[in-house]
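As you look at this complex, bear in mind that one protein chain is not there, while each of the others sits in place.
For clarity, chains are labelled A, B and C in written order, and residue numbers in each chain start from 1.
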Amino acid sequence: MNGIHPQKEASPNLLAMYSATRAYTEKLCEPLEIEDYIPQPSVDVSPPKWNIAHTTWFFEEMILKKFVPGYKVFDENFGFLFNSYYNSIGTRTVRDHRGDLSRPTVKHVFAYRKYVDEKISELLSKEVSEEIAGLIILGINHEQQHQELFLADLKYTLSVNPLFPVYDESFNEIECAESGASGFVEIEAGVYEIGHSGDGFYFDNERGRHNVYLHDFSMSRYLVTNAEFLIFIADGGYKDFRFWHSEGWDWVNQNRVDSPLYWQEKDGEWLNFTLGGLQKLHLDAPVSHLSFYEASAFAEYKGMRLPTELEWETASGGFDWGLRWEWTGSAYLPYPGFSKPAGAVGEYNGKFMINQMVLRGSSIATPPNHSRKTYRNFFHPHLRWQFTGLRLVR
Amino acid sequence: MNGIHPQKEASPNLLAMYSATRAYTEKLCEPLEIEDYIPQPSVDVSPPKWNIAHTTWFFEEMILKKFVPGYKVFDENFGFLFNSYYNSIGTRTVRDHRGDLSRPTVKHVFAYRKYVDEKISELLSKEVSEEIAGLIILGINHEQQHQELFLADLKYTLSVNPLFPVYDESFNEIECAESGASGFVEIEAGVYEIGHSGDGFYFDNERGRHNVYLHDFSMSRYLVTNAEFLIFIADGGYKDFRFWHSEGWDWVNQNRVDSPLYWQEKDGEWLNFTLGGLQKLHLDAPVSHLSFYEASAFAEYKGMRLPTELEWETASGGFDWGLRWEWTGSAYLPYPGFSKPAGAVGEYNGKFMINQMVLRGSSIATPPNHSRKTYRNFFHPHLRWQFTGLRLVR
Amino acid sequence: MNGIHPQKEASPNLLAMYSATRAYTEKLCEPLEIEDYIPQPSVDVSPPKWNIAHTTWFFEEMILKKFVPGYKVFDENFGFLFNSYYNSIGTRTVRDHRGDLSRPTVKHVFAYRKYVDEKISELLSKEVSEEIAGLIILGINHEQQHQELFLADLKYTLSVNPLFPVYDESFNEIECAESGASGFVEIEAGVYEIGHSGDGFYFDNERGRHNVYLHDFSMSRYLVTNAEFLIFIADGGYKDFRFWHSEGWDWVNQNRVDSPLYWQEKDGEWLNFTLGGLQKLHLDAPVSHLSFYEASAFAEYKGMRLPTELEWETASGGFDWGLRWEWTGSAYLPYPGFSKPAGAVGEYNGKFMINQMVLRGSSIATPPNHSRKTYRNFFHPHLRWQFTGLRLVR
Partner (left out) sequence: MNGIHPQKEASPNLLAMYSATRAYTEKLCEPLEIEDYIPQPSVDVSPPKWNIAHTTWFFEEMILKKFVPGYKVFDENFGFLFNSYYNSIGTRTVRDHRGDLSRPTVKHVFAYRKYVDEKISELLSKEVSEEIAGLIILGINHEQQHQELFLADLKYTLSVNPLFPVYDESFNEIECAESGASGFVEIEAGVYEIGHSGDGFYFDNERGRHNVYLHDFSMSRYLVTNAEFLIFIADGGYKDFRFWHSEGWDWVNQNRVDSPLYWQEKDGEWLNFTLGGLQKLHLDAPVSHLSFYEASAFAEYKGMRLPTELEWETASGGFDWGLRWEWTGSAYLPYPGFSKPAGAVGEYNGKFMINQMVLRGSSIATPPNHSRKTYRNFFHPHLRWQFTGLRLVR
């Protein structure tokens, strides 16, 4: 998961931003039954209860405990229960046991949110230091990341249930505004600038505008669609080792993968499980829930390749993006001059820079105001429970 | 888990028995929050929601669907969701994924119970055949077994929560009525009769009164206590391979076992997690939550041994029992002349007769009217989440 | 593997017995290439080098080091390398890493054998105490057990090689002298005596002649044949859960078992890998290399059952046996009055009395003079690399 790091202090209306973000999380919870907050069917997903408590814990741990004299924590045990991976802060619930916890109740977790919201509101009712403002913005961005995870995780949990429960019938995953797009953006070889260094919030992993040398390339203006991916399947794409990385081929065979996650063929028809329920597969929509291995194999099959993240950032002004996270051919590694901040916030990004691939863009599950062209998302190459697709380069 | 098989048709007041059993299950649910119904932290335990739905499914599947013309199932999916291990009936939710399901909601499961209760009540309002009566009684005994599992499973789930939630403060696990007992029952060598063959309900695995030859033995009148087990620990019992089976010794070392399940030492004091909450260890209470390996090692340490199930049954008139399931030194195997009934009910007991050890007696979690001296309970030797203790023989 | 315990001191011609046993081991080695001494393709088998060194180590560790003043061990490291499971004696090579060791060389191990043989010969050239004589006999029986393991382990190792190497073309596994036998031995109910207590060597697990009560039974005079087992296969025996223990059914499905070990169907013909090479399946030979699960499923399919070990011992005068170890329906548990001897020899049998089933008789791989009707062999129910078959009871 994305770690986070704030670069700049905030705008004057910090409290409004804070409140809007917190309200958005609670709006996401509205369709849920209490039972939905609990299960964790895979180590890669977190229960909704954990997601909404952990984002609250972040504000308590990083801000209230440090900067509000005499602050009384809501519950002594929550530091342990809702810490995610911050070794600096102490031991924590092992990541694959988050679904074992029935208590605290959902009601109690919402009380926790309310308590922390009140304390943060008090704090922000007066002028705050740049450090506090920076941490508030960091916490907001952190919660936004968990809003996206909330949806992707929940989708996975609902999907393993043979009842195929509907999260929200009006949730539309299959937008295909781009489907009219066609052709390629052409970029000429040369030295380009990459990375973030301006105003506004950005994470430490995208910091540092710097030169890179790019060779000529042409990048597709549209995302690969379900229809195109169906042809890959029909053409035996999952059964021909030549398109696959060696580890991808092992992954396909060990897991008997033969289609994107959430697809199922029934009586000759392809169905797709979505947050709006089980639906017919929409052919013109961008393909989603691919692993890096699948995205790469598809590109190989087409005789093309994935863009590097540097190419993507450079060409990104030439096409629409935002419906699917786009796998790139770049490993997740530090930019020149990267260094980890001291303390817990230093644990967000740097320590994950191994064995993961970069994704660019954003997805239909990304909350408003949480995307930019320099944003570096990253996942292990076999994972596909996020809304992940691809764009081709030749 | 115990499979089940009815031997005899029922008393005239079947409906009263049925209603009392169903009500008892719902009484056990009263202290629960909705969240408590969901988690499954180990493959050996089932979520409360599953337990209360599965026992209902049993009545629907085995009786209503077969004997009530035009019966309409409550939900087509429940046959799949709440089947436990009956291969005859079709595929089923894999046993270690019961905790992944948020839906159906708890409310919906209670509606399911109510629906089935109404249909069974209608059925029992008139005279029923012997076959139906037998299956009703079987279903009642089945639900009673799950009442005991309900408590043992729930205890395990609450125990892995660092908040140590209390199920019911008035639940008293630590009775020690027997602590006054002392001495040994003496039995002389000879041919004895074992097994059940009279009136009343019994399972197929205890059927068939038959001769066995026993040698002289003396059986303790009381269960081993926490105080005695503490001495074993203090004496290095968990660190001396000589007391252990080879597989028990591996189990101790791989799991770093150094005390009974639910015990923890804190600041020099022994605490014990119970359904009434985390408590000081009660020294005079019978030790509980031992694996067969631990029970056997303790006996070896004392220079004695566990009784065989044949010895236990023969001597059982000479002492009080019922607070803890008692590990015996007998493997769970068929009695002479045992044969599996045809159809799904044949899957209960016979197919588990390998790699398990017999326990005799009953426990503080066993529901009323569900124990008898011929009852054969059985678990794998490493399991200890049930209320299991031991009695010594020399 | 069978642990061992001597009961009685030896005959006057100890040295002759010792030498004959040692020579027999070396005769078994004759067909081997040096390379054959090394691999260990499964945790359940040991490399020939280990087998022949370990039996030597037993004489050095239990006798020479203890009773020969000033004895100089052949190599200090061998105590660690060739100890099997004797915790009393110290740490040891982990059992599944025996195939990782290229050194000591085979030549060096034979030098070790020669060295120990000389020292034992010196010792036995004079009168020895009863204790020493007993340990010599124990060591002889121990080596005989490893002679049988030598062949079964080697067969497994050769079988995983796509070249299907031949151990010895003249090795005949498929004797079927019994095939003329037919009918059943009838035994009447009553109290019988079981166990060993006379002269001659026996293990501690068979010690103690004692009464048991048996019910009427009829035991087949012949072993189940390959032809009979083929019918079970053709009849869908491996695909019908009703014949199987629950754990057996899991074992079948997880390992995709569809025939006895070493069978393979090729171009419509059944082949059988033997120590004499890959051969056509011999229909009249007794079926071999079954797990307990398969033996039990076959009996269930035939509407019969396996004998208990008590029944087997009682009826064993009424038929020929010795071609295949015969699975019984008895768990491996202590006889009445069993107790473990002190020290390392106490680790042989008692600590394995859990989760294993008893086999009676002996097999074509059992060395001469190493079988008797009271002998209790035992293996886990899923294992089948030994020469294991079955006989039916009704």
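Throughout what follows, contacts are C-beta pairs under 8 Å (C-beta built on N, C-alpha and C of every residue); 3 or more make two chains touch, one makes a residue touch a chain.
Quick caveat: nothing in here was measured; it's all calculated off a predicted structure.
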| item | value |
| --- | --- |
| Chains in view touching the one left out | A, C |
| Residue in contact with the excluded chain [from A:41, A:139, A:165 or A:248] | A:248 |
| Interface with the undisplayed chain - residues on subunit A | 85, 87-88, 189, 191, 210-213, 215, 241-242, 244-249, 292-293, 296, 305, 329-331, 333-334, 336-337, 346, 351-355, 357, 381 |
| Touch residues of subunit C, complete complex, unshown partner | 33-41, 49, 77, 80-81, 93, 97, 99-106, 157-158, 160-163, 165 |
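Rule of thumb we're sticking to: only the chains that are shown with their structure count from here on.
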| item | value |
| --- | --- |
| Geometric centre: closest chain by C-alpha means | B |
| Distance between the centres, which are taken as Cα means, of subunit C and subunit B, whole angstrom | 37 |
| Junction residues of subunit C - those touching two or more other chains | none |
